[in-house]
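A single protein chain has been omitted from the complex, and every remaining protein chain is retained in its original position.
Right, chain A next:
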C-alpha cells in the first residue's frame, strides 16, 4: 500500500521521533489532508492504534465540548476532546456514556488520553453493549474530513433521524479509514441511582453461558453479563433505583439458584470495579501473549473457546464477546474454524499483526463493496492504509 509514496520531508528523516501534524481547526485539518503527500496515520488519543505507517495526523488540537443539552440527552464535542473531560461534564448532570467505552491503555501498554473521536471511530463499547447497544448506536451525527480534504456532515443531534443515508454508522467503526472525524454528536443517558452485581460460582463455559442467556432472557434488565473462567465466576449487573435493584437481584437469584452458589455485591463501588476490570480485560494486562477479541453468537461460545486452546479467556456480552490470551503468533481465525462472527487481533508483535492482519478479512462480495467505498471516500488511499483491507 505504501508504494508510490513521495519521499518523506528531510526533517522527519533526521528526527528519530515521527513528526506529528496537529491541526487546530477543522479548516486546518482539511488543509493537512489536502496537502498530504503520502499515507497518514490517523490519531485520536493514541491509546488504541499504534504502529500504523505514515505521517501522524492527530485531532488532539480539535478539542472541547461544543454543546451539552442534558434535557435532550445529547452532547456535541470536537473529536479530540479527551474522554475524561466528557465524562466529567456528564457527571456534573448525573449522566453518562451508557455504552461504557473500554480503556485500552493497560492492555496495550499505551499512554495518552482516550479521545471521544477515537472511541467512536473504533466503535468501542463495554459490557453494557448487551443491554443498551454499541457506541455506534449512540452516535447521532458526525463531521469528518474525507480523503480529498472536504469537510462533510451527516446525521445531526437528534435521536431520530432518517434524512438521507446513514453515514454516521459507516464512520463509526471505520477506524479512520474513510475519513477523519472532526466533530461528533451523541446521545447520553441518566446515571442510575445505584448498581449491584450477582456473582455465581459456575463450572465451565457451557453452564456459564447458559446462566447468562437465562438472565438476559428474563425481564430484569441485566446491564452486564460476563464470565471469568479463572475465577469460576459468572457476573450479572443490575442498575437503577435502589429498591428496583434489590428487587431484581432477588428475582434473578431465585431464578438462577440452581445454576450455582450466588453472592451479591451490593456496594456500588465494588460492583463498578468488577465491571471496569472486565471492560478493560484487566486479567490479561500483565500476561505475555497475543490478545484476540472475538464476536460470536453467544451459544457458540463454549465450543468455539474449546477449539481456541487459549491460555486464558474472558467472556462478556453474555458469551457474545470473547477475549482470548494465546501464545504469540497463533492464528485464532484458523483455530476457531466456522462460527457466526469474527476475530480481531488486538495485541501482538508487529510481525504477527502484519501476517494475520488486525481485522478478519471479509468475504469477497463484501470486500469489493468496502474497497469501492474506500475508493470514493479516500481515493488516494492515504487514511490508515491497509488497516481494514
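The rule is short, and it goes like this: a residue touches a chain if its C-beta (ideal position, glycine included) is under 8 Å from a C-beta of that chain, and two chains touch if they have at least 3 such contacts; residues count from 1.
The rule we apply is simple: contacts and distances are computed from a predicted model.
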{"item": "Record-based protein name (UniProt) of the chain missing from this complex, from \"Predicted lipid carrier protein YhbT, contains SCP2 domain\", \"Phosphoribosylformylglycinamidine synthase subunit PurQ\", \"Branched-chain amino acid ABC transporter permease\" or \"FAD-binding protein\"", "value": "\"FAD-binding protein\""}
{"item": "Sole contact to the chain not displayed, among A:45, A:176, A:298 or A:336", "value": "A:298"}
{"item": "Among A:169, A:285, A:335 or A:380, residue touching the chain not depicted", "value": "A:169"}
{"item": "Candidate in contact with the missing chain, chosen from A:55, A:146 or A:290", "value": "A:146"}
{"item": "Residues belonging to chain A that touch the chain removed from view", "value": "69-74, 93-94, 123, 125, 129-130, 133-134, 136-137, 146, 150-154, 156-170, 172-174, 178, 189-193, 210, 213, 216-219, 240-241, 243-244, 247, 295-299, 317, 320-321, 340-342, 359-360, 362-363, 365-367, 369-370, 372-373, 376-377, 388-389"}
